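Every protein chain except one is present and positioned as in the full complex.
Order of writing sets the chain letters: A and B. Residues in each chain are counted from 1.
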Amino acid sequence: MLKINKAKWLELFAALSAQGTLYVPANVDDKVDFTIWQNATEVDLQATQTAKSIKNIFFPQVENLLDFKTDGLKLSVEQRMLPEEATIAFGVRGCDVRSFEVLDKVFLKDPVDTFYKARRENCTIVSLACSAPDETCFCGTFAIDATNPGGDVTTWLVGDELFWQANTDKGSQLTEKVKTLLVEGDAAEVAAQQKATKEIMAKMPLADFKIAAKIPAEQEKVFNSTVWQQLSGTCLSCCACTYVCPTCHCYDVRDFEVDNKVERFRCWDSCMCKDFTKMAAVNPRVSRLERFRQRYMHKLVYFPENNEGTFACVGCGRCLQKCPVNLNIVKVAKALEVAKDV
Amino acid sequence: MQKIAELIKKEAESLLKEKKVTAVLAWQPGEFYYDNSPAYFTSLEQLDKLVYNEFCPANLSKYLMTGSKKKETMAIFAKPCDTYGINQLIKDHRVKRELITVIGIPCSGMIDIKKIKAQGVKGIISVAVEGEKVIVKTAYGEKTFNKTDILLAKCMSCKGSDYMIADKELGEKMEVKCQKLDPLAGVTKLEAMTSKERFAFWQEELSKCIRCNACRDICPACSCEQCIFDNQEAAVAGKASANTAEEQMFHIIRAYHVAGRCVGCGECARVCPQGIQLGLLNTKFSKDISMFYGKYQPGADTDSKAPLVDYKFDDVEPTISAKGGR
Partner (left out) sequence: MCNCGSKDVLTPQIGVVTEIRTETSDVKTFRIEKPEGGMVFDFMPGQCAMLSAPGMGEAIFSITSSPTTKDYMEFSIKRCGEITECLHAMEVGQQIAIRGPYGKSFPVTTDALKHKDLIFIAGGIGLAPLHSVIDYMLAKREDYGSIDVVYGARSKEDFVDYKELSEVWPQEKNTKVHLTIDRAQEGWTGNVGFVPQFLKDLKFTPDKTVLLCGPPIMIKLCLAALIEMGFEKTQVYTTLEFRMKCGVGKCGRCNVGNKYVCKDGPVFRCDEIDELPDEY
């Protein structure tokens, strides 16, 4: 195991950013989010969670796919260049690392989304183990070990030392590039921190939160439960949960006319939006209840059914923090669990 | 607050028992004491889940729309600031006065969990409010706050303890005890900027927007059945676009649309997941409207004529607004 002292982090970030665009959790306007590192960036390795997930580095909120040009009756289509820049995502927590696996199951499944794939392949993920989980965290529900988050390189912050361990070839290659900055570290220090963190986790309010087996299993009953009425009643139908969620991946494809050409872009969308399924004549999900139910059914039932039991939730807790009216997946799963009709 | 919570429960019980209303709007608890959700209560059994504490900031008034649409009677527990929204919805013909029962409930200011968390507090296990002290127990230790230091921004410029509409009032009126913030402080700062600085300020603020529409969806003045930004055919459909212009359009159009109807409840800024200072735009408009047409507070009543929809001969000439309202 290797390590690097706080005094040398600036050098480390500079060396990493020489290898590619470096994304780090940074404090901007009292909010920690992944930001492109520059010399003066205030890197924040203490924050448990960034406000938004980092999914946008692989699946940007808006991305141009292609351009149309018309010339009389003629039409030409020009696909945008696939992203080629190397990127490094530094300080990714275990929940977000797992979220990439969930997104991969969507975008890398045949037929492959080439834009996503290019960004994914160009990125080296340097994860950061959690040592101070928050009450909104429930990654344990999905068997994620936040103290050993994985990715291409795992780092642990113990005091002023950042411990460093390469997990993959990509990770080893990156380690080579910054090797001169790293020194040997004692793995026992990491192990001690991991143990302490796990003890704290066990004290958290959601430590015992489990998604009841009956939720994926009893699809029809869950779908028809009367609980949805109560749960969805005060949902605002905004997209805050969807947009901060690391696993939500619905998108829209739209055209935008600009300077005598048409740009076709894709952008994040949400099944909570009114018009999501609206067709010219009918809308299969007219009510808020139906749209609300769809989001949770997809995460807890449909997605696992299609993906060997993997839930489309990683327990990052962002929806718990960001919902304007405090509705979230934990509340939903718990309500379904105690519901008599499920 | 505990006492008021009991009064609310009792009141809700009698409203439902006597079948005066089909639903009661109040709050129900979440996982951590601080994350209460708005909720409809339709049966007596549900009432043991009714809560009222310092973490009930949500303005429930907009939920009355669903009842009025279905021609159902509803009761709402409303803090003084919430009553402005109710009046505005009645004025905008979105809520039917005869279908609603408004129960005024006193409020001594709501706590901003984000302010607690900004102090580095995490792993909250319990929160207890004892008078003016707020004791937060976490997995890492305990921290005590003065309530005045962690109040929601909107409560620090509280409009007062009077109800603009109430069929009944519960308990004694309460005051928010804190150094009051000047609601216009932000606007004064904005006005002091050069237009270039101001443009840069808004560009920076609005570029944070992720188009989740939470501000619009909670706003009691945003009550259109179909928002133009949700309309596929309007060509301005509000999803992220190829550049940031659309975000700016969205917020500016929204601010114009609620001008003269924004009650200043501060919910837009509170719910914004990106922390955009959304209320500023509206406050600026409200200030200008009051300056041009005389003091006007939307939501203070249900029958006065709003200045922007009331033409008078001595109305200010449009050229004045060209000077930026200063």
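As a working rule, contacts are C-beta pairs under 8 Å (C-beta built on N, C-alpha and C of every residue); 3 or more make two chains touch, one makes a residue touch a chain.
Predicted, not measured: the structure shown is a model, and the values here were computed from it.
**Q** Among A:75, A:183, A:202 or A:217, exactly one should touch the missing chain; which is it?
**A** Of the listed residues, the one touching the omitted chain is A:75.
**Q** Of A:106, A:181, A:207 or A:339, which residue touches the hidden chain?
**A** From the options A:106, A:181, A:207 or A:339, the contact with the absent chain belongs to A:106.
**Q** Give me the subunit A residues in contact with the hidden chain, please.
**A** Here the touching residues of subunit A are 65-66, 68, 70, 73-82, 84, 106-107, 109, 111-115, 118, 219-220, 223, 249-255, 257, 262, 264, 266, 269, 271, 276-282, 284-285, 290, 294, 297-298, 301-302, 305-306.
One rule holds for everything that comes next: only the chains that are shown with their structure count from here on.
**Q** Just the number, please: Cα centre separation of subunit A and subunit B in whole Å.
**A** Centre-to-centre distance between subunit A and subunit B: 30 Å.
**Q** Write out the stretch or stretches of subunit A touching subunit B in their complex.
**A** 29-31, 46, 48, 51-52, 61-62, 64, 132-136, 200, 203-206, 230, 233-234, 236-240, 242-244, 252, 254, 256, 258, 263, 265, 267-269, 273-275, 278, 320, 322, 324-327, 330-331
**Q** Which residues, counting only subunit B, touch subunit A once they are in their complex?
**A** These residues of subunit B touch subunit A: 30-32, 35-40, 46, 58, 63, 118, 120, 122-125, 138-140, 208, 210-214, 216-218, 230-232, 237, 239-242, 270-271, 273-275.
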